[in-house]
Structure formats: structure tokens, C-alpha cells
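One chain of protein is taken out of this complex; the other chains stay put.
This part shows subunit A:
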């Protein structure tokens, strides 16, 4: 017979209910039995009546149930308004403030030591600053003590000596000077001693028609970003290593790009004719391992475009975006390296 549906037929239901009650009675009797065992055991072990003593004590410690008083019969804030005499300063202090007062009065505890330390520190600063300020009238204008200021200034300057920010900003500046495209990493690993005075006019012209040629103020290096007359992607490998002139000769690969900056127009047009004759090889790893001086020399040797010199000088200042990339011949490069070395 199913028992899921509660409203059963009469006899079944009563039987069921009877069963339920029987089960319940069993459980209750079980509980009682457990209790009896517990009590009996306690009685036989002698620990049943332990919470009862003689009548007198029972009366004495009876639970108090009056208002305004706790169960022990004690008043709650009896000691709040009392005053105690401090053994140190002999003053009368309120009871609730007594402990903190003692802490400060006797000089023990966390807060009092902290205050004392602070006072000592400020006193030191004060005495120090006073002695300095007598000598340095300028520093009298400072609101805070000279010692602290010196410390702070020193710390600040120490902080930023070798931070990556510094070098990063330098590099970034160099990059900007070289190209406004700014996406390629132009590296300037050649000798920092380049100056345009050492190069002849031909060399300078050829140099500047092929590369940017701007000398950074910070690193004193010349930007070797090649010019792009043919529109070839500028993202070529423009790594300029200058280990040796001989090795570099073999590695020089310049490309012609069509885009020519306005300032360079005269020189680059002249040199374009010469550069076009040499087909560039793209995507070679050590493609441009050259000083800009060396590269310019090579280009100049090949093209002999003297007109580029004057306009190239302008290019130094104006930051042209794209430049031609002329091919460089080997022999002319060595001559320029000699100059540099």
C-alpha cells in the first residue's frame, strides 16, 4: 500500500498514525532510559549531589534576581565615580581614567614612549636647524628645517640616478630626433666621436642623403636611420654595429625607397638615380651595420651627389620622415672609418 498521499482511507490512516505514535513513544522512552542510566551512574560514583553543599553556603551564594544588581548582588557601576590617588603625582584621578594616567605619569606603556621619542627627535631637529640657519641666511626662508630638507633633496637625487626612466627618456629623445615614424629601433652603436667637420663635403653629402644624420645631444651619436625613396617598409633591420670596417663592407645593404622628405628633395632626387641602380636586398640580418658616416661615404662615392650636402644639413634640423636608402660600396666605407678611428 502506498503511503505517499497523506489523505488515506480511514483504517489505513489510523494504523499509520498509530505506527507513527508508537515509534515516537519508543524514542521518548529511549531518552528516559538514557537519562536514568546517567543519573544512576552518577549516584553510584558519588558525583550526583556535588552541586549541593550545606544549607548555609547555599543561602549565601543564592542567585540574586533584583533590579540594579547583578546575580551576585553587586552593583554595576559602583566604582565609576570613585577617585584614586596617584602614587606618582599625588593627584586624585577618576577611577576610569586611572590606568591611562598611570601609564603617562610613570613613563611606561606604548604611547608614552612614542611621544617621548617624537619629542626627542623634534628637539634634535630644532637644535640642528637653528645652528645651521645662523650661518645660512637663505635657508631662513624655508619653513621646514634645513636638515630635513637636505635629507629629502639628497634622497630624491639618489633615487633617480640609474632609474630606467632616465635612460628610456634619452633613448626616446634620440629616436624622435631621428625619425618621426618612430616605430623602428634605431640603434646608435658607432663611435660617438662623429662630427661633420671631420668629413669632407662629398662624404657629408652622401652621408646625409642616405641617412638622417642628426647628432643627438645626449649621446653625441648620429642617427643612422636610412632614408626611404622607394617606399620599402622602414621596418628593415637597421642595426648599426661597427665592429670592423672590413666586416661591415660585406654587410652593407641599403634599399631605395620612394618616399622623400621635402627638405631632402634636392639631394635625394640626385642620389636616387644612383641608388636605383643598385637593387636592395631586404631582410638580411646584418643589413645595415654601418656608421652613418660610413654609409654616407659609400653613397657619396657611388653617386657623387654634391648637391645633397646643403640640403642635407637642413635635414639635420628638420627631422625628415623618410629617406632614401642608397647602397654603399665597400671601398668608400673604409675610408670613412679611418676618419672616425
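To be clear about the criterion, a contact is a pair of C-beta atoms (placed from the backbone, for glycine too) under 8 Å apart; a residue touches a chain by one contact, two chains touch by 3 or more; residues count from 1.
Heads up, the rule we're going with is that contacts and distances are computed from a predicted model.
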Protein that the absent chain corresponds to, by UniProt name, given "Small RNA 2'-O-methyltransferase", "Transcription and mRNA export factor ENY2", "Large ribosomal subunit protein uL10m" or "Proteasome subunit alpha type"
"Transcription and mRNA export factor ENY2"
Considering the complete complex, of A:31, A:75 or A:106, the missing chain is touched by A:31
Interface residues of subunit A (partner: the chain not displayed):
1-4, 6, 15-16, 19-25, 27-37, 39-40, 43, 48-49
